[in-house]
Every structure is written in structure tokens, then in C-alpha cells.
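With one protein chain withheld, the remaining protein chains of the complex are depicted in position.
Letters A and B name the chains as they come in the text, with residue numbers starting at 1 for each one.
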Amino acid sequence: MRRIIVIFAAIMTASLWLGAAGAQGKELYIYNWSNYLPPDTIKRFEEQTGIKVTLDVYDSNETMLAKLQAGATGYDIVVPSGYMVRTMIKQGMAEKIDVSELANFKNVMKPHDAPPFDSKSEYSAPYMWGTTGITYDSARVPGGKLDDTWKEFFEPQEALKGQVVALNDQVEVWNAAAYYLGLDKCTESAEDGQKILALLEKQKPMLAMYQSSGTIDRMVAGEVIAHHQWNGASHRVRAKLPTARYVYPKEGISLWGDHFVVPKGAPNVENAKIFINWMMDPKNIAEASNFTGYMNAISGSDKYLDDSLKSDPAVNMPAEYAARLRPTKDCSKSSRELRDKVWTRLKK
Amino acid sequence: MGGSAVTKQMLRRASLIGPALLFIGVFMLIPIGLMAYVSFLERGEYGGVVWHAYTGEAYSNFLFERDLDGSLLLNTDYLQIFSRSLGLATVTWGLTLLLGFPTALYMALQPERLRNLLIFLVTIPFWTNLLVRNYAWILLLRNNGLIDGTLSHLGVTNEPISLLYTPFAIGVGLMYSFLPFMVLPIYASLEKVDLRLVEAAFDLGANHLKALVRVIIPLARPGIMAGSILVLIPCLGAYVTPELLGGSKSMMIGNLIQTQFGAARNWPFGAALAFVLLAMVLITMMIYTMRSKRGPEPAS
Partner (left out) sequence: MSRLSRNPLMRFPGMAPVAGFAFAFLYMPIFVLIALSFNENRIATIWSGFSTHWYGVVLGNDDILHAAQNSIVVAVVAALTGTLLATIAALGMARGRFRGQTGATAVLVLPLIVPEIVTAVATLLFFVLIGFKLGLLTVMVAHTVFCIPFAYLPIRARLDGMDPALAEAAADLYANEWQAFRRVTLPLLWPGILSGGLLSFIISLDDFVLTYFVAGAGATTLPVYIFGMIRIGVTPEVNAVSALMLAVSILVVSLSWLIGRTQR
């Protein structure tokens, strides 16, 4: 018995070393959200450029940031949201790659070509952008329609009590509450914090749960009637549940964007630039949009976009809602502390 | 017994315990030491820490918060979260013990070939992934889920009962995850129990219950202790199962600390919370060890 174990262990160890030794040649290590880059697009990139891509996943901006801040290296591309890009640049964690000088940069639509956190596009390139609103099943709502206000979320009507899910994300929930109450989402005032806490505490018993995972399946399976959700996920819900509708609340809706950034000390910077440039091509980015359900920032891509994307107001935002968009911001230390305190007190 | 024999024994002991201690020493103690250092630092503006700015703020934040005028107010939020986790861990421990002990005893009484098979059988379900197992439980426990459906089909219930997103669901989920960690140590301890002792007890007129309580349980005590530690302590830090099965309306210690390294970006506080937890557990273990030293010693 023991001999078997020893032989087994030896084989395992040997295969490990062999596996590790095999990695040579043109490579690119991408660190991304799960299911956020179409596998077919990656294959095409590999075929066209001969660069082998390895994809690793993370489940939130913050954990990715924590890992990079603790000093992890080895990734050539990460995909942080806008406010995280600012943090990375300020902390010297982003490599200066002068995206504005890449060949396909001319395709980038305004205003995405000069975002506030990287006005000269030296560090980041836009990937997908989206909003966080509310998805509901119009077939199960009295009157077939919810008003476009956060009130339906924070003070749900009778039929929706216990049938609404909030994202288990302190930033998203806090932002929505701030918009509804007309407060600055980066407030540092304890009084504002108290108001938000009161609103959230009133809402809590009427929620089914706080959950950020499996939002699409939950809506499609009809487990709940309304869900705090990202618009791309909402689009995927609608593909399976045609009566799903997306709400752009009038008090304000978070606008976020995900960007390609090359972390400082990346092993394959040149390959990363090739990839970023490649993804600014209208055809390639359209493939990504079709796959993820989110809008991109490259002009000329709409002729390659699926009709279902173009006809879904969740993704293709009607122009009249533009005034409701609120770009995400990275709030100050004390604001974050206040937010965390409120969240902890809400859930204690 | 000459001095050299004693030294030889000490050396032998050191060479046996040494490797494990060294491994943990290098790859655990030093990193934890780093974290202890971090807990006394100021949090960075964007997350992370400011490496040379010292403050005890992280620790005082556990119990106190600053009022608008700067004075310290008692803040019981974190204490409540700690005590909730503790309560949950204790209930899980009790349930796994109740279910696990008879199971371990049953296994120990089987013929030898069957015994080894049963050990594997206990752990095979855990070759799957935690998330997948939790999702299976969600399916079983939800409204109109498999359990609810079966019960109403059999006519036991009329309305769909809500088992999911309740403390009950969390308890079931945690008990499920930790059952092998109670069963196997108790089994390992019980399997060597000299059944002649038990037979002797029967010969002296004891019934099953007395034999159990007076002979078997005391002999299984090391296993029960080991199992209890392996269940209770990791359960204190559990957060995936409570989040998925409980609806995330209440926070556990695990979520709390996790958030400090995530959305809150407050590393010193996260580290401080971990050390408070560590201190509580170590102190409890020390008190227990000291009290059991003073009590009657089991043959060892």
C-alpha cells in the first residue's frame, strides 16, 4: 500500500515539474472577470498573432486590487472598473503604455477616449461599460410596469414584498440609496450615513435576500420578481424571459466602465499592447459585446452587433436617460469607512 | 538515567516535532507576524497600508467608535457579529456531535474491510466542490424544492414551507460541511477501544446506556476533543455557506473580515479583527487545557 502511494506521489511530482517546464514562447496572461471575454475571440487572437493566452479569473474588483496591492505579479492585463483604474494609477500600480498612440485608438468614441481618471489615455483602454439598475418581470407586476424610480426598490409595493433581491454589494446598494435620498454618494457626514442606514433598515425585511451571484438564473427561474442587477445581466435575462424589463431610475443610476490596464511589472507588456490594440477593432469588440451583453466604446462596432442587443433598451440606452447616468467614483477613506460602518450595522 | 540519555530523548523529540514546527513557523508565523505589524499601521488612502505610520486605531475600532465630537462611544456591532458566529458554531458543533458520534461508533463496530471502506465513503462527497454542494442544498431546501415538494406530495404539508434563507438552512448546510471532521477523529479514537473493557462492563451488569456513558465515551474523549476543535474553529470563520443558504441578511465574522480586505479596504482593521479572534480562541483553549490538567488525568 505504501509503495503504491510513493509511486503515485512520484508520478504526480514528476508531471508537475514537466508541466511547469513546458511554458515558453509568446504568451499573454489575462486576469479578468469570469465569462467576460468570448472564448472564440481569444482563439481568433491566438491564431492571428500566435500569442498564447492564459486566462485567470477574479470575482470582484476589490479582491483583485487586494491581491495586486499585496504585491502579486505575473499578470499582463487586468480589467478593473473605472474608479479602480484611478486608484491603480495613483498608487503607481499601472504601467504607462500610451494607449492613445496605438493604431486602433482612433476608433474609440468620445467621451471614452479621455476619461477623467486617465485623460490622456496613457494607462487604460475602454472595454465594456454598463449601468446598475433594476430588472423586473413585467408579467408578474400589477399593471405590468414599475415606475422608473428607486422607490420601487426601497419601498416595494405589496405584491413585490419578499420578491425583491438586492445585490450583496455595499457599494452598489449604498450608491442607489444615496441617489434615492438625493445625497452625495461619497459623503463623509455621519448624518447622511444615518439617513441611508434608516432607509436600508426599512428595506431589509422586505427583501428576499442580498445576493450578487446567480442573478440571471434567479430571474429566469422566476424565484423573484425584481432584482437589483447590471444591465448586461438584465439583457441575458431577457433573452430567456421575454417579459423582463430594465429600469433606469430617475434619481440616478450608476454608470461604470471596465478598462484594460497593464499592471506594473507585467512580464509581456508588448503582447499586452497588441491585445489591447486588437480589442479596439470594431469587429472584435462587437463579438465581445454580443457575448457579454454590454455596450462597448468603439465606433463602427454597431454594424456587427446582434439585433437583440440593439433593440434592448437595457443595453442600448435611450438618449433621454443620459441625464440620469452617474459615473462611479472612488470615494475618500473616511467615506468608505462610513459606508462600511453602515453596511456592518445593517447586517449585524 | 544519565544526562546524555535525556538529551538524546530531547533531540529525538525535537527532530520529530521540528519539521512540522519549522514549516508552520516559516510559512505561517512569520506572515502572521507581518499581519500583526500591519494591524498597527494606518490604512492607506486607496487601500493597503501606510508602512511607517503607527496607530492603535484598528483595535479601538473593534469596541469603540468616534462620536461627532471626537469622544469614544461603545460600539457593539462587532461584538454582536462575533457572538452570532459563536452561537452558530456552537449549534453546528452540537449537531455534528449528536449525529457524528453514533455514526463513528457504528463504523468502529464493523468488520475491518468494511471499516476502511466506510472511512472513504464519509469523505467521497467532499471531492466535489463546496459551491456545488451548497447549490444542491438550495435546490433541496427552497420553496417548492425537492424536500418541500416531497412533503406536500406525501400530504404532510399543505402550503410551501420556507426552509431556505433561514437559520435552519444555515445550520443544515454547516452541519453537512463539517460532519466528516467530527466523525473521522471520533472513529480513529474509538476504533482502538478495547472491547474487552466493554464486555467487562456488561458482565458486571451494566446495560447498553451505562456501558456507553461510563466506558465508551470516556475512552473516545480524545477523538471528541479533536473533532470538536476541527468543527468549532473553522466554523467560526465560515461565511460562504451562511451567505448562500442564509440570504446574507446577517454578517458572520468571516464576511466581516473578508470585507475589510475587499470593499472597505481597511487592512489594519481586518488584521486587528483576526487577532482579536485568535486571542479569544487561544485563551479559551489555554483555560480548557489548564483546567483539564488539574482534573483527573486520563491514562496517557
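Descriptive notes on the structure:
By our rule, contacts are C-beta pairs under 8 Å (C-beta built on N, C-alpha and C of every residue); 3 or more make two chains touch, one makes a residue touch a chain.
No experiment lies behind these values; they were computed from the predicted model shown.
When you scan B:84, B:133 or B:249 for touch with the missing chain, the hit is B:133.
The set of chain B residues touching the chain not shown comprises 9-10, 12-21, 23-25, 27-32, 34-35, 38, 99-100, 102-103, 105-107, 109-113, 115-117, 119-133, 135-137, 139-140, 142, 146, 176, 179-181, 183-185, 187-189, 191-192, 195-196, 198-199, 202, 208, 212, 219, 221-223, 225-227, 229-230, 233-234, 237, 240, 253-254, 257-258, 261, 267, 270-271, 273-274, 277-278, 281-282, 285-286, 289, 298-300. The set of chain A residues touching the chain not shown comprises 1, 4-5, 8-9, 12-13, 15-16, 20, 23, 29, 31, 33-35, 54-59, 63, 66-67, 70-75, 212-217, 220-221, 223, 233, 236, 240.
The rule is simple: only the chains that are shown with their structure count from here on.
Computed from the mean C-alpha positions, the centre of chain A lies at a distance of 34 Å from the centre of chain B. Chain contact summary for the complex, chain B toward chain A: residues 43-48, 65, 68, 77-78, 80-81, 142, 165, 243-244, 247-251, 255-256, 259-266.
Across the complex, chain A meets chain B through its residues 60, 62-63, 65-66, 69-70, 87, 90-91, 168-171, 190, 204, 207-211, 213, 223, 330, 332-333, 336-337, 339-341, 343-345, 347-348.
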